[in-house]
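For this view, one protein chain was removed and the others were kept in their places.
Order of writing sets the labels: A, B and C. Residues in every chain begin at 1.
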Amino acid sequence: MAKFHKINTNAQPEINTGFGNNASSYGGRFINKDGGANIEKRGIKFLEKISWYHTMLLLPRWKFLLIILLFYICVNFLFGAIYFLIGVKSLGEIPSPSTLTDFAESFFFSTQTFTTVGYGRISPIGFLSSSVAAFEALLGLLSFALATGLLYGRFSKPVAYLRFSHNALIAPYKDINALMMRVVPFKNTNLVDAMANVTLGMTIEENGEKINRFYPLELEYSTVNALTLNWTLVHPITEKSPLYNFTKSDFENIKGEILVYIKAFDDMFSNTVVSRTSYTFEEIHYGGKFDPMFERDNSGNKTVVHIDKLNSFKHVSLNTYSAEAEIPTDDVVK
Amino acid sequence: MAKFHKINTNAQPEINTGFGNNASSYGGRFINKDGGANIEKRGIKFLEKISWYHTMLLLPRWKFLLIILLFYICVNFLFGAIYFLIGVKSLGEIPSPSTLTDFAESFFFSTQTFTTVGYGRISPIGFLSSSVAAFEALLGLLSFALATGLLYGRFSKPVAYLRFSHNALIAPYKDINALMMRVVPFKNTNLVDAMANVTLGMTIEENGEKINRFYPLELEYSTVNALTLNWTLVHPITEKSPLYNFTKSDFENIKGEILVYIKAFDDMFSNTVVSRTSYTFEEIHYGGKFDPMFERDNSGNKTVVHIDKLNSFKHVSLNTYSAEAEIPTDDVVK
Amino acid sequence: MAKFHKINTNAQPEINTGFGNNASSYGGRFINKDGGANIEKRGIKFLEKISWYHTMLLLPRWKFLLIILLFYICVNFLFGAIYFLIGVKSLGEIPSPSTLTDFAESFFFSTQTFTTVGYGRISPIGFLSSSVAAFEALLGLLSFALATGLLYGRFSKPVAYLRFSHNALIAPYKDINALMMRVVPFKNTNLVDAMANVTLGMTIEENGEKINRFYPLELEYSTVNALTLNWTLVHPITEKSPLYNFTKSDFENIKGEILVYIKAFDDMFSNTVVSRTSYTFEEIHYGGKFDPMFERDNSGNKTVVHIDKLNSFKHVSLNTYSAEAEIPTDDVVK
Partner (left out) sequence: MAKFHKINTNAQPEINTGFGNNASSYGGRFINKDGGANIEKRGIKFLEKISWYHTMLLLPRWKFLLIILLFYICVNFLFGAIYFLIGVKSLGEIPSPSTLTDFAESFFFSTQTFTTVGYGRISPIGFLSSSVAAFEALLGLLSFALATGLLYGRFSKPVAYLRFSHNALIAPYKDINALMMRVVPFKNTNLVDAMANVTLGMTIEENGEKINRFYPLELEYSTVNALTLNWTLVHPITEKSPLYNFTKSDFENIKGEILVYIKAFDDMFSNTVVSRTSYTFEEIHYGGKFDPMFERDNSGNKTVVHIDKLNSFKHVSLNTYSAEAEIPTDDVVK
């Protein structure tokens, strides 16, 4: 497999990435598009493997609300059944000929107790039903305490409201080429002191053995004071870059991945937020140039950012590097 | 436009500011006076563009309370209408001849359910009204859970309680001049490890093209251990400063902006807080000197800070630099 | 005032302390014993000067609970009065001959509404009383939402549970002397990566003018990996120290202050916590040595720290420095 020999030997691999270098463990993708690690944990009980709090925070809103609704119905079914078994007489009711009516009465009494609304038309009389109702009211309050916490946790969780371009581009840059990706903040938050970290992950052959190698990709600017407009991450493909000498067909045939990691301080959350994504080689477009995303407002006193143009690019032809012998001098990219 | 040539070529521009250098995108102001970026986002749905949590946190108090009140009234109108449609009989009432009375009864029953106060004089009887009431009580509790979270988020949000002087001054400083701005903490908080960052943003002509340039302005002291009294940010206008050779009329005619960013650790919030502002050239007073803001208490055992004197300054004449050939020596400001 | 000449000219003052150097502003103490700055803010409205959240968080517990209780009573008095004015008939009651009884009934109805307990024996009937009750229930829920947030804020606020020795000592140290202070964590928290910063603040005469000067005091160790036992802060009084040549009577006669600042990561709060205190020269004991605070448990498998010994010290005589001409060599303290 000749293509593996293309890796630029000037490039220094990075070792402490947190991914092993055992190629047989590589499962197609290191990082998923949404930023999570493509890893499964086994040999541990399901309940221990899950952080409930995190899981509840990350659920889509409709699932979260559905879970609350189902929980509410189930709990009241359970307690409704208990009151029904104790007997509606102990709720101060005359048993009706219809079992269903009695059960409904028990169920609704349960909801009135669990939510502590307690109208009182139905109310517990005997010792047993009073005890169950006292416990249910406690349980109800604690459940809503939990729900309060989860709701607060959900909307106060610091999140990096960043969108990445779907594609990375190999684009002309000065008189060489560069790998470019774009990111834009899309909500009304203020991100400052942003920092980007881009890593290439590939399976290569070394001494006849397939191993995973990770190479840091140096950026033109890896920090930015304030992330207000879009930010184009630019990795100039110099002779030191591990992507030096990669051709279009290399990107098509080799399995590799660009891992992107962004860290910033969100002064609305007053907290550090991070975001990750990855581009497989299939998601890299060879020969493109991003269209500008921002312009002056017509009125001339505002800058307008077009979020929907994030992935918009033109097809362009790339710079051809001079004969391989002629190495681009170091000061081209400084 | 000769004035653009004034820019000191000794000054090093800064590139990674997060603002583009495309001058045609400059919309009059980079940063608004309140610290937000002067940018509009388009090409994205309104609901996606907004972080609800942040928006609710930043609303003025009266608007926030008004929204809660309106929400409360609307929800009860809606549920009141449902109970009214089901019929007041199912609330255990004898329908009155007046529709309005019946609707009011339904509406107030709804409020009693939504807040879980549940007096019980009116209470659901049929299956339908009982179900709606059970759902409304759940909704009420979740709504107040949300309100609890928002209220907590509002008052616990780490905020830099800092006030900036309305004007920046060009003031005499040693035997040269300096750009000065003042900031003061105005609440009973403790700010430590404060750091300031001042940047000049201008549209200049380079190679016949108008571009935005940003220059870091070096401060005499850019950090302070504890922000207890007022802090005067001092940028000495040495020969290295991009403001070197700027005259009064330059500040009047050129469009430019001083971006100020302050970061500190608030040991009451136990969190990092940040604050930003900007001074357009129109807000710079050429030839002024801030009045002292603090003095000893009459009793002699306290220092008194006069917050209202933050922007108070005297008009003074500036130092004249010696002939341009004579460059102020480097050790003047060290 | 010859004593001001004692200041060691080898010592480098620090300028960015956040305190002014205008001696006429020095009010007896820079930092209060409890760590707050000894400063008063004027020229700003009382309500703007106060961060309500912080103020409520820092109140002693009994004051906080008293405020809640008084608020509860006042609100119910107010609403009770409204219901009373509307008339108890609209609460479904037959007006009693006693005004007091009617008012009590109104007051208790208000408490039942505000807390949403809503027994229902008394319940609103007319439109007016129903509306007021609907509003009061909303207000009640929001008030308790606020109380929930404040209670949570109070006990979750990251605090450095550190105690400082009441006195600082001038103690013998190797063959010279040192300024020593002790600090100990006194609760079941884990403090790691602790950092200390000690500054001397004094009013001195320079060029015939009285000014405030601040000198950083170098510590033997200014960081500690884990703050598990007590920590003795040691500033060796070498020839570079601003305290070099200070005699007992200097500490008695000069007005000066040692400012202490400690920062650590509390892994229970998962947050940075800070603590400050200050020692005036009157609180420095000249010639003392701290008693050990910790020892092995009798059973031999635990270390025991005696918090009550924090300020316990022995009176000892100090090392006498050799003739002033003979400067302690630099490697004595390294």
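By our rule, contacts are C-beta pairs under 8 Å (C-beta built on N, C-alpha and C of every residue); 3 or more make two chains touch, one makes a residue touch a chain.
Computed from a prediction, not measured in an experiment: that's the story for all the values here.
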| item | value |
| --- | --- |
| Visible contact partners (per top-of-document touch definition) of the missing chain | A, B, C |
| Residue among C:K187, C:K248 or C:H315 that touches the chain left out of view | C:K187 |
| Residue, one of C:Y72, C:F127 or C:Y321, that touches the chain absent here | C:Y72 |
| Omitted-chain contact residue, chosen from C:Q12, C:S96, C:S156 or C:T320 | C:S156 |
| Hidden partner interface residues of chain C, rising order | 68-69, 72, 76, 104, 108, 111-112, 115-121, 144, 147-148, 151-152, 155-156, 161, 186-190, 192, 194, 221, 223-229, 231, 265, 267-268, 270-271, 292, 294-297, 300-309 |
| Chain A residues touching the omitted chain (full complex) | 14-20, 22, 24-29, 35-44, 48-55, 57-58, 92, 112-113, 116-120, 123-125, 127, 130-131, 133-134, 137-138, 140-142, 145-146, 148-149, 152-153, 157-158, 197, 199, 261, 269, 271-274, 276 |
| Contact set of chain B toward the excluded chain (per top definition) | 116, 118-120, 148 |
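One rule holds in what follows: only the chains that are shown with their structure count from here on.
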| item | value |
| --- | --- |
| Selected pair, out of A-B or A-C, that shares over half of its residue contact pairs with B-C | A-B |
| Distance between chain centroids, defined by C-alpha means - chain A, chain B (Å) | 28 |
| Computed distance of Cα centres, chain C from chain A, in Å | 40 |
| Two or more partner chains touched - positions in chain A | 116, 118-120, 148 |
